[in-house]
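The complex is shown incomplete by one protein chain, all other protein chains being positioned as in the whole.
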């Protein structure tokens, strides 16, 4: 059996341990199986040079490789070598394009005629709209009316790229209703439409498809760190919402057992859960969730005892999701990935710290990974006595790669509002914000 | 005489033909001469490995090299090979960082303790603030109060990076007053402060310093096009405000006489000038300006017969300047660079076309270069009969490199407003904008 | 085609379909707008001639539903409907028509102290339910649930979509019990004004299988029911059209039950007309 055959067999499994699977309406099963077939042929076997074209377009259109940058001042602050994987420099401003371009190209190879996607804050929607424009595919994005009103600039970007943005008015008119509406569209038009899922979630093979398109992050970082620091890192740190930037950063390092993998979840305002109201004031699924089935896969979830999905919360819209990729659930259960979390305040401090110390304004999602550095390795005498050091800090080691999954231009307003409400140690003086 | 010596002699000249020079207040002359000295030592001679450090930081922090991307659908539309130099992917979203990082690093090598800069729309200010944060230099940015109110997000970005933004209330409270105020600061603190000028303007050696930091654009593009297309291009097209992205793109090609160099200026609403009101409804300095002295250099200017500087206009804030780099004035006079212009409508169409056909939302500045493609090479039967083809279109040739100097996220609101006022052939339907 | 009685081991559900052929299968969401109302509504449907009654146990992420049923589910959740309450309602119900529960897989998994399908199935059997339909559980993932259903004598109904063909159709039809839920068209649940070609195609594809076939997704009027039955279905499934009636009435509003009963009667009459070949000319779109 050739290596590629072996990989293919392993990769064509629908589950990661007990997680994953294909819990979808019957009408979608053929589409999901068609995607499995396409995944195996084009992604795993590079049929018709699919992966070559993908890589070339990610280079010329997307801007790959992205740099791995030694962060001089963070390294000094944390008294260890900190390297930043700069996905914020990717076209569109986040790692999302790796996946969106891959899937739209795959849809094209599959002969699909139309692209749909859901979006919450708009990051995945803008990436998909860009990819669809680039590859000349009609594209419709479902987005809750509430989110549309909160995220105007991203709506405009999608429209500028020629995508239709379909407002969803049902319920709270946010991400969850947008997902339902996209599912409905897909269930209706499945024969000619590809649904571009935005993270390593959904039914098999989506979690693998998305992971493989995102794995370039870790593949590059692994080469770059060896070139720049002369060895493998002691740890890789990435934020985790659905988990696509996370597995993208981790995948290549999974076999390197000496490398600790820290998935930083959104601790929101608290890790406690209000069962009565069905509210989780966090999105720390890996840290606090229980097993269940959501959006096509068995995975860890924020859910009530009855099985109702909770409303999650995070200051960062892109992490605000009650589920998580099944592969991460599995890697956490097997101990390969360490789930940690930082709260909204820590994330905001992480945002300000990188902006001021390194001249990089990170996405609020990525700011969680940066906030975790402080929690795990920050100077002790920093007035932070109230919060204990993260217990996993020793695993960080002397050489750390942090994935900066996106840039924070989209988050400026949120950060201003949230910063004014708080007394943050790393924020510029508040007077700074009114002029 | 060694090559580096010869270069050094040529580069240490203060003029380009009759243009350039050092028309500055006496108090600044020593600083300008100190910069000359530093330019020669660090930039031209790579003393203390300055250029090595600059290049390394531009790679790891800035994201260089940026791709040269074949634009499939533009190539089809214009029936020739169109390649895009993707400066929009640079950290911060525009070519501006090349210069800002170079100058802040130079200031550091010179032992300066403080960075100041002026900004209009905020692009140069944000780039300078990022560079200063990255290199741990205190930074103050002068910005007209009117511009501050128009460009909030850029103000926030600068502040997030730890820069102070000093509002200027004098006069119309825009770029021109900000320049005056920055000059005043510099004239007061010149011994410990470096003034980071944002384009290839100002007294010698600024035009050369900025050009040399920007020249990486053309150096990369020249290599990339030969690798990808197997030969030198027939033309290089770049927008021109002050002209830093322009000379950045052109410099390396200047000795290649077969390569036409087209500088696309902002034609605004008209090329006609209102002498009475002192208004130029355009910023087409190279095309319509006359020789004079502004902001330290002899160059082409938009000025009244008396010598008063006109108020210029462009839909794109970054091109809205009444002067232009002296080197471009010289290269236009000698015939090496062809000045052309497109109007606000053409630029907006260029913006929409790239967004929809290629999935890249360009800066409004860069959109002028893209609008020029249409004017020079667009399909004839496009309802554009009213506007004649640009007369220089034949020079474009079969293989064209267009510099996409920045991304358009910053311009979304302007584009929406301006698009709604007009009937643009390339814009998405107007209903698209209200939801 | 089908419709002949199958002597062997007919389940309650199969028996109800075969005996009342062509059967009317009705769906409403439990707890919409309250469990007390649901009790009344179920009884009204029973009176109106529904031969099988599906009760939806609401789940917060109903990805297979159209807007009508999604809204019903939200009303039920807002009213505090829980699996416990649901089963207590079923405990109380005494209907002619056998009852099925329709819910999403996670609701089944989470019943009991850890993720496991058995506690739910046990409790369903105990409450007297005859079958289970799970819109997000394709045959490929159904082994644990089918085993548990078999052990407790419950039918596990599978959906056959217009896209279900070839090997997968075989597999599903070999696993289905009770009846095959024939999805009338691509898309989600929701009342529509016509009967799609996909329905005819699906029924043709299913001709050879000796399992009752009931057609759902979009059936809203007696005339649809007639047409579908004429095309070969053993039953029609009506949900959104009934939920629409509930949504139009205030909570506790007596006429809702009457209207439901009347609607069931209309639909049943339509189905019967279909069986007799008395079908109006379908409107062409």
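All chains are identified by letter, namely A, B and C, in their written order; residue positions are counted from 1 within each chain.
In this text, a residue touches a chain if its C-beta (ideal position, glycine included) is under 8 Å from a C-beta of that chain, and two chains touch if they have at least 3 such contacts.
The shown structure was predicted, so the numbers you read here are calculated from the model rather than taken from an experiment.
Asks: Which displayed chains does the hidden chain touch?
Replies: The chain that is not shown is in contact with B.
Asks: Would you indicate which residue among B:30, B:49 or B:111 is in contact with the undisplayed chain?
Replies: Only one listed residue reaches the unshown chain, and that is B:30.
Asks: For the full complex, which residue in B:146, B:199, B:303 or B:367 touches the chain that was left out?
Replies: B:303
Asks: Using the touch definition up top, pick the residue from B:17, B:49, B:111 or B:171 that touches the left-out chain.
Replies: Of all options in B:17, B:49, B:111 or B:171, contact with the hidden chain holds for B:171.
Asks: Of the listed residues B:183, B:236, B:263 or B:370, which contacts the missing chain in the full complex?
Replies: B:183
Asks: By the contact definition given up top, give the residues of chain B that touch the hidden chain.
Replies: Interface with the chain not displayed, on the chain B side: 21-31, 170-171, 176, 179-180, 183-184, 187-191, 278, 290-296, 301, 303, 305-309.
The definition used in the following text is that only the chains that are shown with their structure count from here on.
Asks: Would you kindly tell me how far, in whole Å, the mean C-alpha position of chain C lies from that of chain A?
Replies: It comes to 38 Å between the two C-alpha centres.
Asks: Give, as an integer number of Å, the spacing between the C-alpha centres of chain B and chain A.
Replies: Computed from C-alpha means, the inter-chain centre distance equals 35 Å.
Asks: In angstrom, rounded to a whole number, how far apart do the mean CA points of chain B and chain C lie?
Replies: 66
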